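Below is one structure; the comments refer to it alone.
Shown here: the complex without one of its protein chains, the others still in place.
So, chain A:
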Amino acid sequence: MTLRKYPGDLLLLGLFLLPVVVVAPALPWGSQGWLYSLAELAGVFALSAFLLAGMLSARVPGMDPWFGGLVRLWTIHRWLGFSAFMLVMVHALLLALATLPMSLGTSVATLFPPLSHWEVWVGWAAFLTMLVFIAPTLGFIGTLHYQNWKRLHLLSAPALVLALVHTMMLSATAWVWWLLSALALAAIAWRKLLSPRLARQPYVVDGIDQLARDVVELRLRPKGKGIRWQAGQFVYLTPMDSSLVAGYREEHPYTIASGSRDDELKIGIKAVGDATRALLDIKPGAEVRIEGPYGTFFENAALAQKGDSLPGEPRKQLWLAGGIGITPFVSGARDRVGNGAVQAPDTCLFYLANRPERAYYLDELVRIAEACDGFEVHTHYMNEHGVITRDYLAERCPDFAEWDIYLCGPPGMINHLQTLLRQEGVPAHRIHTEAFDFL
């Protein structure tokens, strides 16, 4: 996640701090109350983070660029969930500590009071519910099947309600919680109830091109208006074909491979799990639903089109792709073909693959490079050359360290390249990567 600031960040920060600002002055900060007040504050922060995480799960198409793209949004969501979980434990421990000077019995009774103090027990129920759905997310018990994980994550809604009841019963300032919880529950309702009906667009599979043994490109035709997209964005695709072995009605994110002006929506798919493997066998004519687009991979390109670019020549671009990570660059390259006269920055694409057979899309990319000035394609085969080095890059693009650099590929490749680029002195804000392997 880059440290770049986005307009949405200010909104998030405001919403996050609002309850604290409202609640904190009313707490008993006096000589003996400060620890207790701190405990309450931890609880307030925890619920704020929890509610904010809920709001961010809305995933409304078109809104994610405010926050630097959907991947960054999910990263923030994950950090908020993590913080809420940690802060809830701090909340309980500080409460126990604050009452410990009175006696151990009082301290334990603060955490586990008689059942008549049911609002405290509702708090415990909220924590345990949270524990159930967050434990697999935080890797406490290994990893779950994606769809099971997703279903389990829905427990966040009841956990949220329990946490709210717990807080409302004990808080004097309810309005601020009503406000935030309305936003959070609306977001969850949108995502789980409304968006499947309202935001998913029906498409029909027009054709399937086999690119490799385990890689296909789906060509999709909209049944209705369809969606508009930018190069490098991705969509959530839900197959509506019940004859599939797996993944029927399950949504997964895939990168768009077609240029932004193409009529067809093309999607590059590599079999990595049950659902993606089953999708390789989908038949022409089958219906799928598309929600999106999301992401801001070529964010600078998008900004440049709005006339918001840096003064002077647009900075040259170095594209580094590995495996199915070639897809956003295919989209970017196809964009140039349709683009005609519109100037695009000089670009150098390195296609990193193990061996030539695994370099799918390469023929088309080479054709585009021959047709377009200022677009070069180079390959790097691991089996032939070993791990890619700075010299390998510099021989072909001598001043690459001055360029904007875009990375997409498997985590090992990204890590290796980021280390290499940092050693070359490339600042983080010029390295763009958007890995959605955890979405």
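Just a few scattered comments:
Assume a contact is a pair of C-beta atoms (placed from the backbone, for glycine too) under 8 Å apart; a residue touches a chain by one contact, two chains touch by 3 or more; residues count from 1.
We adopt the following convention: contacts and distances are computed from a predicted model.
The UniProt record for the undisplayed chain lists the protein name "Cytochrome b5 heme-binding domain-containing protein", from the options "Cell division protein FtsQ", "TonB-dependent receptor plug domain-containing protein", "Cytochrome b5 heme-binding domain-containing protein" or "Peptide/nickel transport system permease protein". Touch with the chain omitted from the figure is made, among A:Leu11, A:Ala26, A:Val60 or A:Leu104, by A:Leu104.
Residue-wise, the contact with the chain that is not shown comes from A:Met86, picked out of A:Ala24, A:Met86, A:Val132 or A:Leu280. Considering A:Leu15, A:Ala39, A:Leu73 or A:Ala96, the position touching the chain not shown turns out to be A:Ala96 (whole complex). Residues of chain A that touch the chain left out of view are 78-79, 82, 85-86, 89, 92-93, 96, 99, 102-114, 131, 134, 138-140.
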